[in-house]
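Of the protein chains in this complex, all but one are displayed in their positions.
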Amino acid sequence: MALGAVFVGLFIFALWTVGLVGSSSISSALRLTVPIGFAAMGGIFAEKAGVINIGLEGLLIIGAFGAIASLYALSVTPIGASIWLAFAFAVVASTVVALLFAIVCIEFKADQIIAGLAVWLIALGFAPFASYIIWDQTNSPSVGSFSAWAIPGLSDLPVIGGLFVATPPVILLIIAVPVSWYLLNRTTFGMWIEASGEDPKSLDTAGVDVRKVRYAGVLLSGVYCGIGGAGMALTVGQFVGSGDTMMDGRGFIGLTAYLIGNYNPIAAFFASFLFAGLEALQIQVQQIAGFDVSSRLIGIIPYVTVLVVLAFVGKTQMPSSAGDHYESDD
Amino acid sequence: MSRLPTSIGAALDRLVDASPVERIVISIASLLFAVAVGAVLVLVSGFVTECDDPFVLLPGVGYGCYNPLEVYWTMLEGAFGSSSGLGRTLQETTLLLFTGLSVAVAFRAGLFNIGTQGQMVLGALATALVVLELGQLVPQNVVGMVIVIPVGIAAGALAGGIWGMIPGLMKAYADAHEVITTIMLNFIATGVALYLVQNHVGDLTSDSVLTETIPSVARFPTSISDSRFSMYALIGALLVAVGISLLYTRTILGYELRTSGIQETAAEYSGVNAKRNIVTSMTLSGALGGVAGAIYVMMVQYRWQSGIPALGFDGIAVSILAGNNPIGVIPASLLFGGLKSGSVAIDLSLGVPNELVDVLRGLIILFIAMPEFFRMLGKWSGFGSDPVGASGGEEA
Partner (left out) sequence: MNVDDESSNRTRTGNLAVHLDGITKRFPGVIANDDVDFEVESGTIHALIGENGAGKTTLMNVLYGLYEPTEGSVWIHGERREFDGPRDAMEAGIGMIHQHFMLVDTMTVAENVVLGDEPTKWGGLATDRKKAIEETKALAKQYGFDLDPTKRIQDISVGEQQRVEILKTLYRGSDILILDEPTAVLTPQEVDGLFGILEELIAEGKTIIFITHKLSEALHAADDISVLRDGELVDTVSAENASREDLARMMVGRDVLLEVDKPDVERGNPILEVEEVTVEDERGVTVVDGVDFSVHEGEVIGIAGVDGNGQSELVETITGLQTPSDGSITFDGTEITDVSRADRIGMGMAYIAEDRQKRSLVMEYELRRNGILGCQRLPEFSNGWRIDWESAEDYVDDVIDEYDVRPPDPSAEAHSLSGGNQQKFIVGREFERDPSLVIASQPTRGVDIGSIEFIHDRLLDLRADGKGVLLVSSKLEEVRRLSDRIAVMYDGDIVGIVDPADVTEEELGLLMAGERPTGMDVDSARVRRRESA
């Protein structure tokens, strides 16, 4: 973990000193961190509790589609186009899908990897299908987006002022990272999560219901992915369902981020931020006229990084019982 | 929960170790459930979308545009009702045989290869590039074809094999989980292929990301009019399925590959280099994915271009539906090929988005992943009032 954090820290420092990133790029990188970072944290809770959730990408897609579809639907009702209400619907939608995934894994003892894959593939098929049904095309029209909040005073500062103008999802992310860390490391719930993933039988014999803890972990991953997916879609203001959808593998990058961050929300956040930074860089590079050569290659850096880390830096400390069904002995 | 396992656990254990018959039952039941959920989705969608000719009016809800039965019927007709439809179906079946076998080969050896998609993308690119070059050097007749097509297949197999070998090596020597690495390699494969085609090896004059069209000596001879389907490719695929089945049931190599994948320590005990076998299994799996790419280029698209269909993921559904049995992959691919082919028809004639099939693909995988669900269901229907499943739920 220390290694991963140092790795990430150095990288950001390097980028910073080279001067490629100004404060505005940092805020755009933070916006791009939202889906990755939330997926990563959601994945941490599920997997630490013992349920490997490789369906994070699918949950993000549901969150994004749910947000835009809700907003679109709300705009024709008397309630009007309430962004926050749409956001809430999206989180609920993603959480419900996570609940189904949890039931499938916990009650019906499905193979978690295969079920997670199914969640992704279902979402990957459903979102464009439903987009066609609603908008007659895979992409939605623009339906409105979050406006940025400026922190009074600080946002007026020269150079770094841009850092203090942030969209609500970014602010939620900044809050969620330390809160997640605290939950995992300082609360009884965090202890239960850890025990549930490491040695569920110990937790069970200590009188704690492993299934409830695992449900909680998976549901949290649904909530987080809902926020991440909706946060991104409502920042862009549109749902894009073509190809791999607008999520375009960000859920999987989130998964890699927490592996590199070794299940620590803070380290996972930095890894997410690094990957998002690369993406921001890629967009910037593209804007420099005719310099499109390597943007595709920049896009694969997160994936290559993970492979390199897995191959040469060594294994991450996966919870020992993650992926296993737990059946109480009684 | 507290009383659940003792009451059903042992009784249902016999079902857990599913016999071939039970596996087939589970597969068929999963398929039916997926189709049923799909029908509900279609029906509900019909109330959301707008149309001129609604099929049903529900007071208070509105007009429903789609009749699920009609949708599935159109699908069936579209898949098998015309020679062009049948050609499309068999074409899909051929490709799915290879991707399905790719996934099944890995599964047999206890490995989950999600990377068939990437292996196929790179295999397709390698094939396209090789036959583009080679096609110019050979006589433009049957002789040329007999040279170019096998070489093209070999090129695809080689590229896919190498791409499959990477996660195999990482699994064997760095203990990196193949699920993670193959997902990553899928994204990398697409990125690398797009980069190469767009910037170096593609048709740089085009706005789309694609290669030149391959010459006719590199195209499989067609077997059905209005279709690019080739019987030769299908027969080849069937032979490969039989060969793989024999490999695992009859040969020492198959036995050792399988043992290495499912229990490395026991394989070592039996005097086998388990790590090398894991690499072999993944390479073989990747090579089959690469062949799927080769066939795709030489029988379907006649070039490499961006937006290669997700046949690799379909292959996962096919393999799982077949219980990872190489012979079972044959009917599973035909079925899935029919679904895919039929989805084109529902899109054209009813306006139901063909992504429906992608949803069905996911649902099939999901249902098969939870045999326990069907066991509880079987228990319910078999014993009527036994509230075993219910108590499991409410005490949560």
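In this document, chain identifiers A and B correspond to the written order of the chains, with residue numbering beginning at 1 in each.
One rule holds for everything that comes next: contacts are C-beta pairs under 8 Å (C-beta built on N, C-alpha and C of every residue); 3 or more make two chains touch, one makes a residue touch a chain.
Keep in mind that what you see is a predicted model, and the values were worked out from it rather than measured.
Student: Considering the whole complex rather than only what is displayed, give the residues of chain A touching the chain that is not shown.
Tutor: With respect to the unshown chain, the touching residues of chain A are 186-188, 190-192, 194-195, 198-199, 201-208, 317, 320, 329-330.
Student: Take the complete complex as the reference. Which residues in chain B touch the chain that isn't displayed?
Tutor: Against the missing chain, chain B presents residues 2-3, 6, 10-11, 17, 250-253, 255-256, 259, 262-263, 265-266, 268-272.
The rule is short, and it goes like this: only the chains that are shown with their structure count from here on.
Student: State, to the nearest whole Å, the distance from the C-alpha centre of chain A to the C-alpha centre of chain B.
Tutor: 27
Student: Write out the stretch or stretches of chain A touching chain B in their complex.
Tutor: 54, 104, 107-111, 113-115, 117-126, 128-130, 132-134, 136, 209, 211-212, 215, 243, 249, 252, 255-256, 259, 293-294, 296-297, 299-300, 303-304, 306-307, 310-312, 314-315, 327-330
Student: In their shared complex, at which residues does chain B touch chain A?
Tutor: Residue positions touching the partner: 1-3, 5-6, 9, 41, 45, 48-49, 112, 114, 166, 170, 174-176, 179-181, 183-185, 187-188, 191-192, 194-195, 198-199, 307, 313, 316, 320, 353, 355-363, 365-366, 368-370, 372-373, 376, 392-393, 396.
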